[in-house]
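To start, I am sharing the structure in question, which I have written as structure tokens.
All protein chains but one are shown at their positions in the complex.
Which chain is which? They are A and B, in the order written, and residues in each are numbered from 1.
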Amino acid sequence: MLLVVEQFLNGLQFGLLLFLLAAGLTLVFGIMDFVNLAHGSLYMMGAYFAATFVVWTDSFVLGCVLALGATLLLGILLEFVALRHLYNRDHLDHVLATFGLILFFNDAVRLIWGPAGLALPLPPWLTVPFQIMPGVYYPAYRLAIIVVALAVALLLYFVVMRTRIGMLIRAGASNREMIGALGINIKLLYTLVFGLGAALAGLAGLMQAPILTVQIGMGENILILAFVIIVIGGIGSIRGAFLAAIFVGMIDTLGRAFLPDLLRQVLSSTAASTAAPALSSMLIYLLMAIVLVVRPEGLFPAGRR
Amino acid sequence: MKVPLNARTIIVALVVAGLLLLPVYTTLSGNVFGLTLFTRIIIYALAAASLNLIMGYGGMMSFGHAAYLGIGGYAVGILAHEGIGSGFIQWPVALAASALFALVIGALSLRTRGVYFIMITLAFAQMAYYVASGLARYGGDDGLTIYKRSDFGGLIDLSNRVQFYYLCLGCLLGGIYLIWRIVNSRFGMVVQGLRSNERRMQAIGFPVNRYRLVCFVISGTICGLAGALLANNTDFVSPAAMYWTRSGDLMVMVILGGMGSLFGPVLGTIAFLLLEEALSQFTEYWALIMGPLLLLIVLFARGGIDGMLGRVRRG
Partner (left out) sequence: MAEPLLRVDDLVCRFGGVTATDHVSLDVHSGELHAIIGPNGAGKTTLISQLTGQLMPHSGTVSFAGQDITRLPAHRRSRLGLARSFQITSLLPDFTAADNVAMAAQAHDGHSFRFWGDARKERRLRDAAMSALSRVGLAHRADTVVSELSHGEQRELELAVALATRPQLLLLDEPMAGLGATESAQMVKLLQELRREVTIVLVEHDMNAVFALADRITVLVYGRVIACDAPAAIRQHDEVKRAYLGDQHVVTKHD
């Protein structure tokens, strides 16, 4: 029972992180119709920036805030210099160009920070276990991730649903020509949205950093998961991304936690421990395949009115 | 068929002649490395050519093509591991397994279009990657060493570098000839028509997905052959062969060479892998240059190498 609660929270925490990553991706995708493979690189950069700034400033919170700002700037710079010239191209050009960016970022990181991974140590106040119910303790930091991510998700929801910018974003996601007709400075809106997406990816990366090692290529696996999420949720839909992210986070975490024991019932112990992670990773892709077969537009397509 | 004399044909002829004569040079100069490098290039060129069939001619942007490299490779590796060394068994199994995989994922993926198709092929390839990682008996994540190359009796000795090189080159040229015939056949016309305007093809009476699926399977099968060659070349097969970045590499090779041109993928592969090789001689951080180069190519040189040659011809 204890284990179930803990794993359930872990799943929620991972799902929320995935949402932060997927939200930026789905916005950029829905509004600019741009496939950004380098989104995972921004996630990685967020983690590296955090690892660096936390050491420099000797403050976890300040370092993270600086890292967030740095990722935002990096995203805006990237959009301004290169990517905005690609919006009118086809998806293949997007894939190729951002694939190039992945190569670049991976080696740039290797050059600057070296090939070995970095660790981002937590401040003492975040390492204490937190009693969530009588007798059940949960790491304070993971709880903090859940709180922050939920807060950001709510904020995002508020911005998208209640503000003027959000109105434009929603309009753009369902009908691109319309915002042009409204006489909005589209270039600025695009840059803003891209920067927002980059910051969300950076936030996900820096929050994940203390749990995993900060290393080259950390953004690639998780990027694919984010893609799976926006495909399941429906491209351009924040709500779809949120639900799909939680769902995928749960399946991945619970699968990893409980599949090995389940498999041990039928397989030898070593075979089970090799097969289980593979199987739980596969579950997600299986889920995506099923969704696409049943509803090729995803569960919550943004274009529907 | 009359072959026009222009920059493109001259370059292609020179490249083919160069590839045919390469072992003569490497044997005389004792440059073993050059032969190994070009064997690898030729195998990837075959994989890229197969991707070009669906991407360039068929308009199906598959982002999971490396899966077939892995499946072809694992077919050879697993059979060798189980003591079946004959290439006459290994290779047909490699082709059949790739074809079957293509049939299943094609039937599912082709229900979607555009970006969704890119993503779903990517996801299926990742699935294959995880399956391979989970094969504890065959090395799991670490991969599987192949101690003996495929045995074709006295017909050909794959351990002999020159013989193996010519086998690979034969497969590449044969594959390109096959693709050329297919593209100009009735079937190929339909597939290209679908790339151009699907609704129209439906209206004049074609059941579109059947043709797409068959094309997808042919392409996967050819790539499975490349996988079998690759496993023999490296004496090793691992999940890394199907990692999604590998599929990305294949896409880059096709686009670099020029989509929908017969020899484009060969030129693209040579350019990509030679560049990678040259840059890594020059600096450990070769991707630092390669990455922005790709970006520049997308921004300023659409149509790839083949497109540039075409422009030269037109002046």
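The working rule: contacts are C-beta pairs under 8 Å (C-beta built on N, C-alpha and C of every residue); 3 or more make two chains touch, one makes a residue touch a chain.
For clarity, every value in this text was computed on a predicted model and none was experimentally measured.
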{"item": "Chains in view touching the one left out", "value": "B"}
{"item": "Touching residue (missing chain; options B:I10, B:V104, B:L155 or B:M189)", "value": "B:M189"}
{"item": "Residue numbers in chain B that touch the chain omitted from display", "value": "181-182, 184-190, 192-193, 196-197, 199-208, 211, 214"}
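We take it that only the chains that are shown with their structure count from here on.
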{"item": "Centre distance in Å when chain A and chain B are each reduced to the mean of their C-alpha atoms", "value": "32"}
{"item": "Parts of chain B lying in touch with chain A, wherever the complex brings them together", "value": "61, 63, 108-109, 111-116, 118-120, 122-124, 126-127, 130-131, 133-137, 140, 244-245, 248, 251-252, 255, 285-288, 290-295, 297-299, 302"}
{"item": "Interface residues, chain A side, partner chain B - complex", "value": "29, 35, 37, 82, 85-86, 89, 91-93, 95-97, 99-108, 110-111, 220, 224, 227-228, 231, 235, 270-271, 274-279, 281-282, 285-286, 288-289, 292-293, 296-298"}
